[in-house]
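Let me begin by handing over the structure; questions about it come next.
Note that one protein chain of the assembly has been removed; the remaining protein chains are unaltered in position.
Here the chain labels run A and B in written order, and each chain numbers its own residues starting at 1.
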Amino acid sequence: MLGKCLDNVRKNTPLVHNITNYVTVNDVANILLACGGSPIMSDEPEDVEDITAICGGLNINIGTLNQSSIKGMFLAGKKAKELDHIILLDPVGAGASKLRTDTAVRLMDEIGFTAIRGNISEIKTLALGSGTTRGVDADVADTVTEDTLEGAVSFVKDFARRSGSVIAVTGAIDLVSDGDKCYVIRNGRPEMGRITGTGCQLSGMMTAYLVANREDLAEAAAAAICVMGLAGEIGWDRMQSGDGNSTYRNRIIDAVFNMDAQTLDKGARYEVR
Amino acid sequence: MLGKCLDNVRKNTPLVHNITNYVTVNDVANILLACGGSPIMSDEPEDVEDITAICGGLNINIGTLNQSSIKGMFLAGKKAKELDHIILLDPVGAGASKLRTDTAVRLMDEIGFTAIRGNISEIKTLALGSGTTRGVDADVADTVTEDTLEGAVSFVKDFARRSGSVIAVTGAIDLVSDGDKCYVIRNGRPEMGRITGTGCQLSGMMTAYLVANREDLAEAAAAAICVMGLAGEIGWDRMQSGDGNSTYRNRIIDAVFNMDAQTLDKGARYEVR
Partner (left out) sequence: MLGKCLDNVRKNTPLVHNITNYVTVNDVANILLACGGSPIMSDEPEDVEDITAICGGLNINIGTLNQSSIKGMFLAGKKAKELDHIILLDPVGAGASKLRTDTAVRLMDEIGFTAIRGNISEIKTLALGSGTTRGVDADVADTVTEDTLEGAVSFVKDFARRSGSVIAVTGAIDLVSDGDKCYVIRNGRPEMGRITGTGCQLSGMMTAYLVANREDLAEAAAAAICVMGLAGEIGWDRMQSGDGNSTYRNRIIDAVFNMDAQTLDKGARYEVR
């Protein structure tokens, strides 16, 4: 049951070092606090190794990357690897610019992540671009729907196996695989796409879930995705006439704050393939 | 009617590249999503040309500028110009420091903007400082009131003509001109000044409006200003006892999210001079 993953986060208060974009960083910090984790942000190369050393997990998000923060990502990533920490990559905008694609691929090849979370387009970009994943069949549809699900599940499993990372593809249907099993998750609401940073928030929270649940990483990642999607459903139910995306953002983080194991186990909608 | 400008934004989902300050960037992203646009943020010189190439508009805001982001502004601006994209300048703090004034003036002279939006003091600084606008009579009052309106309208029209940009001066009364006609807008509430970044938000949204309504840029800019001001009125009406500026921020973005063409046409308060 996923509920115990949630309880483990609340029990262990995982400390997560985030090198993330300045657009959604405040929401990432607040959702980490909401779920029971504790956030630290630092991207300066001279600072990141000390900071990551006192944490249990490292969340690297390449949105608004710059030359200095890229250096910070590699330094922090290598130190975290050396210390056997959880390391997650959110390849925001991979495929949209050469710098983002190259940085994400180099990070993958040189560091090796516990988990990678992105949309199908970003994940396909990594699958095609990375030396360690050469041979992955990325000839998969650009959206994951019931019709394209079978091919997408194969792709995600294959990429997870070859990369050695838990791969999480989020969208209307979410997929998470460790190369063996694949969680197919149907929580969430389409209106979540009208808020900036629900993906970044999920990556932050997923890092905390992985840190507190190292014995089954795919399950931990799936639990974080179900929490986020279910919070999107609970938050939407609390919306009132005149409310819009700014209030919805608050309601989702609030729902994560109030989520308990029982609510999660009752509301999570997933199957394992 | 301005309502069709709003519908065009919702129909076309204009993608807007923002090089903007880290203070209000999250609200800029959320208001772009609220109005029906789609935001991307990137300021790294090596990244900005690729990112701006996939967008329809570029919003340059010089709040919290730094040496690296300034380079990014010039590179993105030139690429966007080359691709005939919409380019907007928000000269935050022009006149308050030499670096801000010089950067804004250089950007104006070297790039040439579709539109420039600022308060009267920032716009006067540009009118006085720029080589391409030498001769503009900036001997205009420091606030736009009913008493000083006539002179301000002349100034804005003149500056728009000489600069070749749509000029938007926002304050208690807002003015927008393309050099020919000048919209005089009386939407909004004074309490909006107690929230950080309503100006930055407007600049982001205005860029989306310009992208989706290229056939009449002054009208598009006026529509964005009316949406923002009207959202400020609608949001204020929803305030409850104990609410303050933080909740008001959410209510304004929410009102933009829920705004439709009919509401805009009914609520917009403007005249054309």
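Here is the rule we use: a contact is a pair of C-beta atoms (placed from the backbone, for glycine too) under 8 Å apart; a residue touches a chain by one contact, two chains touch by 3 or more.
Keep in mind that what you see is a predicted model, and the values were worked out from it rather than measured.
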| item | value |
| --- | --- |
| Which of B:S42, B:T114, B:N213 or B:N250 contacts the chain that the document leaves out | B:N250 |
| Option from A:A29, A:L58, A:L175 or A:A208 whose C-beta touches the chain left out | A:A29 |
| Residue of B:T64, B:S121, B:T148 or B:N258 touching the missing chain in the full complex | B:T64 |
| For chain A, the residues touching the chain missing from this view | 22, 25-27, 29-30, 33-34, 39-44, 46-47, 50-51, 54, 68, 234, 238, 249-258 |
| Those residues of chain B which, in the complete complex, touch the missing chain | 21-24, 26-27, 63-67, 93, 96-100, 194-197, 242-247, 249-250 |
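Keep this in mind: only the chains that are shown with their structure count from here on.
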| item | value |
| --- | --- |
| Intercentroid distance (Cα basis), chain B paired with chain A, Å | 34 |
